[in-house]
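Complex shown without one protein chain; remaining protein chains in place.
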Amino acid sequence: MKFLREFLSYTSSLPRLAIWAVGTFLFLGIFAPWLTPHDPNAQNLLQAHLGPSFAHWLGTDHVGRDTLSRLILSARTSVVGMTLVLVLALSVGVTIGTVAGYRRGWVEEGLMRIVDVGLAMPSLIVALAVIGIFGTGYWNMILALALAWWPGSARISRAVAVNVMNRPHIESLRVLGASPARIYFHHLLPATLGAVLVYATADAGAVALAIATLSFLGLGIQPPTPEWGQMLVDALPYLESSPRQVILPGLALTLAVIGFNLLGESIALNRVPTPLSRKILRQRRITAAAWKKA
Amino acid sequence: MSSTKSVLRVENLVTRFKSVERGKWVKAVDGVSIELRPGEIVGLVGESGCGKSTLGRSIVGLERPQSGRILLDDIDLSGLGGRKLRETRRAIQYVFQDPYASLNDRQTIGEAITEALVIIGIHDRTRQRRRVHELLDQVGLPDTVAERYPRELSGGQRQRVAIARSLAVEPRVLICDEPVSALDLSIRSQVMNLFLTLQKDLGVACLFIAHDLALVRQAASRVYVMYLGKIVEQGTSLDVYERPTHPYTRALLASIPSADPRIEATREVPALLGDIPSPTNPPSGCRFRTRCPSAVEACAVAEPPTVWVGPGHGAACIFAAQIRATEVVPQPEPQRLPQQLSA
Partner (left out) sequence: MASKEILRVSDLCVDLFTQRSVIRPVDGVSYSVAAGETLAIVGESGSGKTVLNFAPLGLMPTGVNVDLSGSILFNDTELVGIAEPALRKLRGGSIGTIFQDPMSALNPARTIGRQIAEVSELHMGLSSSQAESRALDLLKLVRMSDPDARLKQYPHELSGGLRQRVMIAIAVAAEPQLLIADEPTTALDVTVQAQIIALLKDLQKRLNMAIVLITHDMGVVAGIASRVAVMYAGRVAEYGPVGDVLVEPRHPYTMGLIDAIPRADDAPGSLFRGLPGAPPILGAPIPGCAFAPRCHAAIESCHITRPALVSTVQPLVSAACPIINKHNHGGAYVQH
């Protein structure tokens, strides 16, 4: 209860749009199978290229599949893919980053050299190279993106870990003679993880975009699994006749990416105080007015 | 007094950092030797940036000294490593200036102290609880504090908690780095008295780092005065404060403002001009010569050795004996200004 209240009061300070976009995205992603009005893969050529109707709220595509259902299930594809990529990338990145931040010295130098090489190459190029070598496929795409993303989280983790290690509360544990394992697992790792997850929020949008990009290029999610990038490819030939089929997945993707970016940014900047709302100000004035009388 | 064996001895310690100037080093601590006897409070004073914290941190292993020896009960710590070093070194504890930062803000006070107990192998719950209670009591805090988080406590209370936790591992030496500088005037005395009581009751020796000279005078029985990485004067508080022998100590003491406006009205020029020079390029010879009112050419030539002017009372100045004998600081001849020497 207390936790929930804290969480709600916290989210209320974040931008509305971001909360709605990300909230909807995650909700759809998690509950997609129960939300789709039609079977997203059921083709019916007789009903191809329909406009919005009561049966198909957002119309149908070139093989008569329900667009709304496909958009909803795409969110799930994205959420699952994104989560897998981030979990993999963060596990590797945070481990390497915290070890470097804990050990300092040559261990740090060596690890960070590797990270620097990884960072020097653009993520998408790395992903393309990996897929080029291992071939296309769902797991290859996840692996490729995780490989592209871990150096970033490693660098951030190291920065955070170095900072945490220099904080007096860790130093005082060292002085108390705490074992390295205790310092690492009880204090350094949880503190670093918390901070790194904040950065991961901003990254989530970029990963979703990368999945869509790869799928658009035919290197990521393979048909018939619905995916926004793929829906775009499918609809492109009919751009003139039914632009809606291109615009809708594009819009969904854009909202999700912008949502994550705004959210990540505002969490990072959450320390910056915002001006008081009128409502709060009025409440405060009432409290103070009571003092004057007393 | 000198017959008592020392609990902590530091010999010729050097700790350096990479300087912001490429390829250069900052010798923050440059050949310092100090000594603490059991149950003694010893002051370490000097301007900020002179290396006091670095010395303290090197002793507890938070910085890695480049050379020198640290002996705890005649055991050379540099000969130990790993777990053995951690367990031995635990007898020296550190009290940080900022009591808030030295506690994990996600742990309650009880959890923080219990963690220290776990570290020394006390796993029994009831024993832990009893000990937490004892420790809080020892630093004058009520039992209820154990359930609180650091952010719910005042600065003075947090510092008491930090002290209680250091005491959990039964240290023989406390290194207190400006422990009351961040505290309010009316709270300071309370925490200072806690140190005095602990020293009396538990016999913990205490290296008390501070820039507040008046505080150190009352708390410490002996004092080291540090300037730019070196000890320039040492002796009993009475000797150092009543008969300061190094020109730097004199200037430092003369700079202490008095709360009495009648005394302040007679103050003319500041006793010490300019800032402490950069430790990356310390002046040759005596490091104080660029600000010293008594400096002569000879001061730039060689580093003055410590001159013993009384039992345990030493000053690293070529004029130490004269100053001590005459109580008058020799004045330089006008044409030999120290600034011209430093070129």
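The first chain written gets the first letter, and so on, giving A and B; residue counts start at 1 in each chain.
Heads up, the rule we're going with is that a contact is a pair of C-beta atoms (placed from the backbone, for glycine too) under 8 Å apart; a residue touches a chain by one contact, two chains touch by 3 or more.
None of the values given here were measured: they were computed from a predicted structure.
Peer 1: Which of these touches the unseen chain: B:70, B:215, B:286 or B:315?
Peer 2: In the full complex, the listed residue that touches the missing chain is B:215.
Peer 1: Which of B:9, B:188 or B:230 sits in contact with the chain that's absent?
Peer 2: B:188
Peer 1: If I consider the whole complex, including the chain that's not displayed, which of B:75, B:273, B:298 or B:325 touches that chain?
Peer 2: The one listed residue touching the chain not shown is B:273.
Peer 1: If the hidden chain were put back, which residues of subunit A would touch it?
Peer 2: On the subunit A side, contact with the omitted chain comes from 272-276, 280-281, 284-285, 287-288, 291, 294.
Peer 1: In the complete complex, which positions of subunit B touch the hidden chain?
Peer 2: 41, 47-49, 154, 156-157, 184-190, 192-193, 196, 211, 213-215, 217-221, 237-238, 241, 251-252, 255-264, 267, 269-276
Here is the rule we go by: only the chains that are shown with their structure count from here on.
Peer 1: Can you check how far apart subunit A and subunit B are, centre to centre, with Cα atoms defining each centre and the answer in Å?
Peer 2: Centre-to-centre distance between subunit A and subunit B: 49 Å.
Peer 1: Within the complex, which stretch of subunit B touches subunit A?
Peer 2: Residues 60-62, 83, 86-87, 89-90, 92-94, 96, 98, 101-106, 115-116, 119-120, 162, 165-166, 168-169 of subunit B touch subunit A in their complex.
Peer 1: Which of the residues in subunit A end up touching subunit B in this complex?
Peer 2: 167-169, 171-179, 182, 186-187, 190
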